[in-house]
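Missing here: one protein chain of the complex. Every other protein chain is in place.
So, subunit A:
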Amino acid sequence: MELRFTDEERAFRQEVRDFLAAECPDATRQHMIAGKSPTKEMVVEWQRKLNKRGWAAPEWPKDHGGPGWTPAQKYIFREELQMWPAPSPLGFNINMCGPVIIEFGTPEQKARFLPRMLNLDDWWCQGFSEPGAGSDLAGLKTRAVRDGDHWVINGQKTWTTLAQHADWIFVLARTDPAAKKQEGISFFLVDMKTPGITVRPIVTIEGGHEVNEVFFDDVKVPLDHLVGQENKGWDCAKFLLGNERFGQARVGASRERIRRLKIIARETMDGDRPLIEDPEFRRQMTEMEIELKALEMTVMRVIANETKRAGTGKPDPATSVLKIKGTEIQQGVSELLMKAAGPYAWVDGDPDAEGTNEWDVAPDWAFGLAGVYFNWRKQSIYGGSNEIQRNIMAKAFLGL
């Protein structure tokens, strides 16, 4: 039993910090410290710097451009970026579609798409959810019909995050309507410029434009844009969703937010004392920190198991904790940040938009905190809602 990082791992952490200090633009960092999502330009600029360093895709195997890190190094890297904060490598490219192409794609698909994913020459988005297929994803209705030398896709996707930035979309569509619902689905790569695709924004409750509806109206897709085998797209989807589990803990991001919360609570007066001296508020912060520490150790256990059981495919019950606890903590901290702002959290406006606080009606730090709180309610819904997570646990680990 050795519960500490090795000297090499600590040295690696320092290497990542040094890289962040040297390369991450301060404007990006300050933008993110203020609680805003990085802009498309910021994400692209940063992804290219990571790519130049060979760090664009921590999870990818070395022969496809990954850095060949151990699970512990991957964790350290992810955490340091979140704590800085700096944008993470673009999830759609690096954690979602890229690994599917590496696992199931043809040599041609790999050569064509992977280098452009690494360098963010193409921004990808995810075409999974549909109006009638949310938690029950396999109930999707979008159809792909083979017609000579191409497929023709018709249907509608929804909750498509950042489709407005995207050059490509990976799509689950039904190719055999007669088969059982998981068995007639295929995984397609679709150029967003193809005629017949319409993107319509969905404005979420905080006023931001993050998600979209994407309509497919006789969209022609070349035959070689199907990944893996026809009607075996569900395997790709399961593989993709299985890769998400580490990402959702976001320990570094929560630590950065708690740090921010403490600075704010120290500087904000509550009666004749700083807010941080209110025992009730402080206790609520402490509760978050304690669960976060436990989550951090849980992530370590999952990583250690990963190293040990590489390839056995045996799930670790601790993995199911990551999504539920990770999102509960992030949501909890976002609520405390909003509380800290008091009435000044109420100024309406998209927290990501520039210049909306031009009349200085609220302190800069307070502006948009309610928006982040409202927006982050999504976390316990997406990626398999927390209730779906409990269903999975009951079946996979509890034998119920």
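Please note the rule applied: a residue touches a chain if its C-beta (ideal position, glycine included) is under 8 Å from a C-beta of that chain, and two chains touch if they have at least 3 such contacts; residues count from 1.
The working rule: contacts and distances are computed from a predicted model.
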From "Pimeloyl-CoA dehydrogenase small subunit", "Phosphate ABC transporter substrate-binding protein, PhoT family", "Phenylacetate-CoA oxygenase subunit PaaC" or "ChrR-like anti-ECFsigma factor", the hidden chain's UniProt protein name: "Pimeloyl-CoA dehydrogenase small subunit"
Identified contact with the non-displayed chain, of A:V214, A:I258 or A:L275: A:I258
Selected from A:T106, A:Q229 or A:N391 as touching the chain missing from the view: A:N391
Candidate in contact with the missing chain, chosen from A:K62, A:R146 or A:K293: A:K293
Touch list for subunit A against the chain that is not drawn: 1-5, 72, 255, 258-259, 262-263, 266, 279, 282-283, 285-287, 289-298, 300-301, 303-305, 308, 317-318, 320-321, 324-325, 387, 389-391, 393-394, 397-400
